[in-house]
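In what follows, a structure is listed as structure tokens, so that the remarks can point back to it.
All protein chains but one are shown at their positions in the complex.
Read from first to last, the chains carry the letters A, B and C; within each, the first residue is number 1.
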Amino acid sequence: MDSSTLVSVSDGWVRTTTLTDTATLDPLHDEPTPPRFRRRGRITMWVSGAWLLFIVFSAVGASFLPYVNHSCDQFENEDLCTTHVETNPLLAERPPSWALFSETSRPVVGDAPERFGLFGTDTNGYDLFSRTMFGARNSLLIGALSISFGILIGGMLGLVAGYMGKRVDKIIDTIMNILLAFPALLLAIFIVGFFDSSTTTEAESRSIVPIVIALVILSIPPIARLVRANTIVFAQREFVLAARSLGAKNSRIIMREILPNVMPAMVTFAITGMAILIVAEGALAYLGLSVTAPTPTWGAMIFGGQTKLETAWWISIMPSIILFVTVLAINLLGDALSEKFRIREAIG
Amino acid sequence: MKYFLRKLGQLVIVVFAVTFTVSLALGAIPYAEERIIAAKGSGAINEEEKNKLLDSLNLREPTLVQYGYFVGDLVTLDWGVTLNGNQPISSSISDGLKISLRLMIYGQLVALLLAIPAAVFAAYRSGGLFDRFSTTFSFGFISTPNYVLATVLGLLLTVRWKLFPAISTDVGFFEAPWDHFTNFFLPTIVLALPLAGTYMRLLRSDLINTLQSDFITTARAKGVSTPRILFGHALRPSLFSLVTAAAVNVGALVGGSVVVETAFNLNGLGRRTVLGIFASEFRLVQITVVVLALVYVMTNFLVDILYGFLDPRVRVGRLG
Amino acid sequence: MSTLQTAFRRRTGTLLRVEDLVTHFVTAGGVVRAVDGVTFSLDHGKRLGVVGESGCGKTILARSIMGLLPHRNVIRQGSVLFEGTELTTMSLKDRQKIWGAEMAMIFQDPMTSLNPVMKIGKQLAEPLRIHLGSSRENARAIVLKLLEDVGIPEPEKRFDQYAHELSGGMRQRIMIAMALACGPSVLFADEPTTALDVTVQAQILDLIEDQCREREMALVLVTHDLGVVAGHTDQIIVMYAGKIIEVAPTASLFSKMKMPYTEALFQSIPKLEDPSHTRLTAIGGRPPNLILPPEGCRFSPRCPYATDKCRTIEPELQAAEPDHLYACHHPVGSDRWSEVQVSLGRRPGGH
Partner (left out) sequence: MAGSGHAHLRDGALLSVRDLVVEFPVGRTGLKVNAVSGISFDAQKGETLGIVGESGCGKSTTGRAIMQIPRPKSGDVTFDGQSLTQADSETIRRLRTNIQMIFQDPISSLNPRRSVRDIVLEPLNIWSVGTKEERLARVNKVLEDVGIDPAVAADRRPYQFSGGQCQRISIARALVLQPKMIICDEPVSALDVSVQAQVLNLLEDLKRDYSLTLMFIAHDLAVVKNISDRVVVMYLGKLCEIAPSDDLYRAPAHHYTNVLLSSIPVADPTVTIAKHRAQGEPPSPVLPPPGCRFHPRCPAATDRCRTEEPEIREVAPNHFLACHHPIHGGEAPVKVRNT
């Protein structure tokens, strides 16, 4: 065959660039994205990634990382040593050491410092920084577990509904509609309350299981819908038809032809979904319905400090900031990834 | 018309499924009877009263009969009274709904008023200074959980600067406009900002797509001015996702403003339900959930009709 | 330039003069040289065809002349004189006064070129209301007349319909009516029939031709189809990789084509006169990347007659006849051309 076709494959073809006449045109503004914008996107991506790495690392290693689990060397008085487990009434409600504008609301006793640590201390004298990192453990774990199961179940439902269509699609869609009709947070509250084995109000140590189940159920309908919509788009592409004419079975087509194409949307959604679920867990905790002692989650910490806003603002505000920054980082990362996939899609 | 009937059919199925699940949920709750009796004040009532109470809940009937009674009570508005305090459940729900609806409407309005102009301008100059500025802010808003926002605003505006009352009370607009404003301002903002962020991003990306379509080039080639292209030609076909999101949020807001209601001590429907769950007021919770589901389903039904107005193609069922 | 005045103006002489027009796009992959120095002129009432394969810059040329390009990441140089007025430096506000009134454009896909959520009548009336300040009733009357002119049955009924309720041909007729509304002096038709069926294509081309004649309107017909330009233009521009490589009156282009590319394009089309299974003469390779166009003649990598000279020195446009220009070192009929023809076993001369 003509060799020039092959030559042009190998020599310097920057991506596709069979510039169709209309491809580069778009009337009121410009796309493809200008280089400057994309570089900026990459920086946010790295910064967000680094922050998340730091949080995950601290959360996982909270019990032995020196900067989380303070060694007691810095204090002459052993009593002043605070870790996540020990209460220290001497250190109760101390503002962060940098907060020189904020006065301590409790009298200073003995050689206890007036201000303490990066984040200050809470009512029990726990170091808030340590608490926040221990809290990250539960918050992140709940978020990650819930979104994983959500993606697994919702993704499967969406793939099947989108590919099979017709009656299967109708049934799944109706179930999702019914799930959506229940007010989300109330549904979660109900489920958590339902699994609460204690008969009345005494909240004993509640495990993360009911919370994860509630959040999974919340996350299924949107994931299923997203995956379904994407599946329909790809199921109509001719390579699926080609696969069928080659004798591929439905399961093979779903797994090999459609799933890899739906994956980017799923990954992006999983990331932003995790942010939403971490926030939702916080809301549950805020209402007193999440994991209880010994280690709290971010939501519980924020709620716990609520009554102290006037005297010790940091108890609520410091974990709020960490939660905000983490959620922001997750969202930015998700957006950067979807942008990346979108560009690749446009090329493909 | 067919489209209308089909949507109506879906509505009926969903309402049936919701009421059915809700009516049965009571039977599935562990120790439901004990909890109810405890809530009523266990020691204070005798066996006879207990039995009467439990009989009135139809817990011992077969499933379908239970459902029948439940629907019957729902339809005849025979909702009973709360276990604690003997307030009629209907008045408790309508009081709560009044507050929640107010919050929802204010929140949605503020969110849309912020989001639409910002999205249009950002899409028009996408990649420009305003776009980047507003995108950054919308990400900030989206990433702020409402309990965090409530805490921070509460600290600054009510605790530090005392601009607003720390605890909101439900004051009617016509009774005391200024108090009404100060009481609802913070809760509205806390609800609206994260919504506005979401709406802005949705509308912006849809608008960017619309602005790339051929019919916009056609409009330009006709000599249509830029504002007219943006608002006259591009906005309406770009509203789909926004309308969908707003509809989903109606449901989420009426019941899901629990957090905001808790933070500002507003006795809305969401807060009443949460307190109801804690207090084992199962009847109240059941009926509230049905009412909320109805609100959600109805708004979605209306939005489906609105789609037909937004895009005439939906009416023939090409997109629906 | 009031449109009413133009309606009575004598339409002769040069309407449009494009000089050394350059349109580049700055993309993430590099600068795309979509239009790279194009010069031509168009007289009042004449019909010009612009032909080339996809990606040759023909659509962008048309939009660049009108000024209908994105305002960022575009490099546009050169000059476009329309009735003696420079368009490239004109403000957006002033251009909007010309768009639709003096220059109109129709597009390839009538399915997507009409606003899906706006009634046909309103879309058609828009240019009248903007440019002529017509009242609602007045505009409606003109629109109904226009719909009749472009051969749409039951105009009253169409007025309140939406685009999706009409067939493809009907929509393209609507687009044409919309373009004609204010009586422009030039119509840019960008692949107006590519998305249509062949029987409908014939109807639409007839319609465009009739309307141009009736309204003494100039036409720029952009297409990839040599057949379409052959029957419907006075003059043809052949574009390749952002450049004009041949310009000639329609008749002489087909009878005396000079460019090997034009020749190859012509020969690669299957023809109805030829018996079944006639071997087609394909052009090897594919159109060049406009970010890194080949050195010398841009067609040289695919040209059977190319020599080292072609690969290094870019040929200038030269005149075969006063109105027939081409840009080639070894045009059809040259010694090199005959030599290669013989070696390929074809009979030199004629097609």
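Criterion: contacts are C-beta pairs under 8 Å (C-beta built on N, C-alpha and C of every residue); 3 or more make two chains touch, one makes a residue touch a chain.
Only a predicted model underlies this, so the values are computations on that prediction, with no experimental measurement involved.
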Identify the residue among A:Ile153, A:Ile175 or A:Ala248 that touches the chain left out of the display. A:Ala248
Check each of C:Pro287, C:Pro301 or C:Pro315 against the chain that is not shown and name the one that touches it. C:Pro287
Looking at the whole complex, which of C:Arg213, C:Lys271 or C:Arg346 touches the chain that is not displayed? C:Lys271
Spell out the interface residues on chain C facing the chain that's missing from view. 53-54, 167-170, 197-203, 205-206, 224-228, 230-232, 250-251, 254-255, 264-266, 268-272, 274-284, 286-287
Chain A positions in touch with the non-displayed chain are 1-2, 5-6, 9-10, 13, 15-16, 18, 237-239, 241-249, 252, 256-257, 260-261, 263, 345, 347-348
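By our rule, only the chains that are shown with their structure count from here on.
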Please output the residue numbers of chain A that touch at least 2 other chains, ranges allowed. 25-30, 33-34
Going by residue number, chain C touches two or more other chains at 68, 72, 108
Tell me, which parts of chain B touch chain C in their complex? 127, 213-215, 217-226, 233, 236-237, 310-313, 316, 318
So in the complex, which bits of chain A are touching chain B? 25-31, 33-34, 37, 40, 174, 177-178, 180-186, 189-190, 193-194, 197, 199-201, 275, 279, 282-283, 286-287, 299, 302-303, 305-306, 309-310, 313, 316-317, 320, 323-324, 327-328, 330-332, 335
Would you pull the chain B residues touching chain A in the complex into a rising list? 10, 13-15, 17-18, 21, 25, 28-31, 34-35, 38, 123-127, 132, 139-140, 142-148, 151-152, 154-155, 159, 208, 211-212, 216-217, 220, 226, 229, 248, 251-252, 254-256, 258-259, 262-263, 270, 273-274, 277-278, 280, 285, 288-289, 292-293, 296-297
